[in-house]
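Below: one structure in structure tokens.
Of the protein chains in this complex, all but one are displayed in their positions.
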């Protein structure tokens, strides 16, 4: 399963979404009659997509709107929502900043300390709307914020860092013990991000309910450029899905797999399910929705990176309502809209009735899509 | 025949036209003396190219002109020709629309209902010119339109959808039974699109006369980006050709294989035959002919896609007469003109006398052609 | 030696110059002390490079200048030199034409018939300078022009077409019988172009002295785009070199292998020798020399292509004297200058004393050079 990259050194070939494609079989199904729902610890969601805990995307209002449409948004407990009483004001400052000032302004905004009462308040705002409430923190804050969140009525707690492992070595601070954390928490715990069969198995054994898959997933991703680390998502998802199936067969407990990152089109989302995902987590795709707090801007990731200039603001623009991004009709043909509609049509064309069947469709390796070609044409149109 | 893409998960490597090339052998032939004709149920065509059922390309006038030059055009029974008494007027509205309005205008134009008497009328217009008449519809309309078309004198009926299978599951509407449809029809039935050896075999057994091969064929194709679905055409055509040969050996019935889509140059067309195609179907190549109704514009595909913003108009411009596009002389060296002349020269250089021999030439895998390089040079010329 | 590209269909992976690289060994040599010479039927050339029979590159003056520097230029017997008494005048017309008119003017210029006395005259002009004289024609004219050339004192006759085979089928005209042609000619015969071990062996048996290797060699080459035909040069050269070695072992006769086309840098030339070439033939590289008749323009190939708009003029500009292009000093670092100097340094770094040893150096497969990156930077500089 490896190729020689040097004398005495083998490496495994891993694959990304751009390199694979799905193949129809002998049956097709009316897309209206396929089931895209997924379940997590008894909670059922019609839309198998999670919104990533990015400040430009998820605030309480977005979480409620997305929940009502059948999805699940994760609120960042370490962002603007829990640092400021009136986050809209702060958002406006970021949005209105000139490109030059924006980084400095964003950095100063995140220096404000987190206010624990706001954690409670935000969760209650979401719960008032009767939608499932998911919140997230980094491992160092998980014990403290987990307790607060649970008490405030959160339904799901996400512990997220760039790379999570069962064992973290540090003499400077106390590492989170995942097993005892899961035991203590009465609500399901989701952790991430991870890659690899063995690592996933070890994490499943701590008692978590779901696992976020994806470390440096994109070919041009910052984690890969800055740290040299990264595993393409087709392989990462397939490996962790294999661990899930093995763990389920042995323990009877089904830990859901959520592919997080590396998907840029609805086609990529379809492929993630074909690789074995139970759900996917996307961020940038929602940053273009009318409803998001960032109003067409987003900045930073859920887990800020010490090597990154925190607070680089990116303008993506507004492309439609959240409903349109999820259910169409698509105004663009680039796979950025009608995500659920595209998944339904894909499932219909592939002849699968539900996500479980979608995880078994045939995948082929096909030459990579050259996205530069598209960029080029846009550029050409701009010039001519 | 597979490579590991994840633990417990194998995928087959598939190939597209850009990745392969043809190899000359020990003999060459004078290009004037090769035979490019193909046959379908006793009908012989000198030009082994079909024109795709796109409204910007095929109207009755084009069908007649193309038929007289030896080719076969397919008229879309669900397009402008059968919705409007005077389609030229409608065409003019689309062509003259500003880029901004065009999508809205096209969408409103296609809201007009299909008029069944126009189906009869268009077919009779073509038949009056004594050329072979082929018309197409989606599976849901095949029973109704097939009957009308047959009565009106059509010679060939094409049933086309993005993915066709023998079995289609739906409780909302009645699925087309291909076997009984073929039995009912007295004229040959062509269906598409499909990929895969097993699927093709199953479809051949329904009694069809030809099969359109190609689902999401291009590396940057919309089906692949939006649905994640697609098989590169070298593999798709080779697989279905293998099914055709097996079926012929077993049943004595020869079902023709028509490669549809993914060909952007005359070189790609030559490669399709080398992969086993009996004929090819192209659309965009003809959209640049002086004779087409779109006058250098085209929009939508033969089978509109629910995830696509129907009615995106693309300007390709006029590059020459239909005769020049088919038989040269070429004014451009990019493989967009002199399609039949290029096929003749290719066959001569490869030393094959006819399409049957062309299906057996040596194919090699060669580094992909970087089309961006070309785009780049065009861009550079524009700027400098 | 093949990979599955479809059911029942295998294809061999072939390699181009961009995909390989050379590896130094345990010894290095002072570049001044390596021997770059090659021999053809007793004629020795210090520069193992032939200048291709392009009208924009080789006229009698260039042939003489290049011969004196140690190289061998091939004069096209079907170009401007043999159609016009005063070719300089004609050249000036082409060079001075506006971009718009140039194609039309070039096409009209080549309608002038070939004058057989001019064949004699041009050859005598070259021979007067006491350099080796090589001339070329297409197979159909080889018998007639070969006789004239031999009588006029030519030292070498080249028969060149896009694809040459021992057997050419035609009922319209009489095919050239290579064996009897070689027997009739008293001067060495060089033919091309070919690819493939078996084809090369068959051609060697006709009595030729050297073989031009290369059909559709470049990844973005016209032959490949228009005809779908082409074999990357690393594989093509290695295959024919293997045939040469086998034929030499069996017959005792050494037929030289000349790699023709697909080389864009001095590095590619070095790689061609490593693949087994005895010499290389280049065209465009010389089109930028001060001495060429085209004055920084070139048009058409040695063998005009019926599918190509004959007479497309390309401006490449003048980059230096022929001496500089061959022996430096290089003013550019892109491998377009100091071709022989680069070959010397390469041989020194690889520790090989002569071309024969160069044919045995280690080749590795290394990721392709992305030339678009370069194009891009040029573009960026243009814009900014």
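Letters A, B and C mark the chains as written, and numbering starts fresh at 1 in each.
In the analysis below, a residue touches a chain if its C-beta (ideal position, glycine included) is under 8 Å from a C-beta of that chain, and two chains touch if they have at least 3 such contacts.
Keep in mind that this is a model prediction, so the values were computed, not measured.
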{"item": "Missing chain: touched chains present in the view", "value": "A, C"}
{"item": "Given C:28, C:108, C:180 or C:321, the one touching the chain that is not displayed", "value": "C:28"}
{"item": "Among C:76, C:102 or C:265, the residue in touch with the chain that has been omitted", "value": "C:265"}
{"item": "Touch residues of chain C, complete complex, unshown partner", "value": "1, 12-15, 20-33, 197, 234-239, 241-243, 265-271, 274-276, 328-335, 338, 341-342, 345-346, 349-351, 362-374, 376-377, 379-380, 383-384"}
{"item": "Touching residues on chain A - with respect to the absent chain", "value": "3-9, 11-16, 18-19, 162-173, 194-196, 198-199, 202, 215-216, 219-220, 222, 224-232, 235, 306-309, 312, 368, 371-372, 375-376, 378-379, 382-383"}
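In this text, only the chains that are shown with their structure count from here on.
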{"item": "Same vs different contact residues, chain B with chain C, by half of numbers used", "value": "different"}
{"item": "Distance between chain centroids, defined by C-alpha means - chain B, chain C (Å)", "value": "39"}
{"item": "Multi-partner residues of chain C (at least 2 other chains)", "value": "372"}
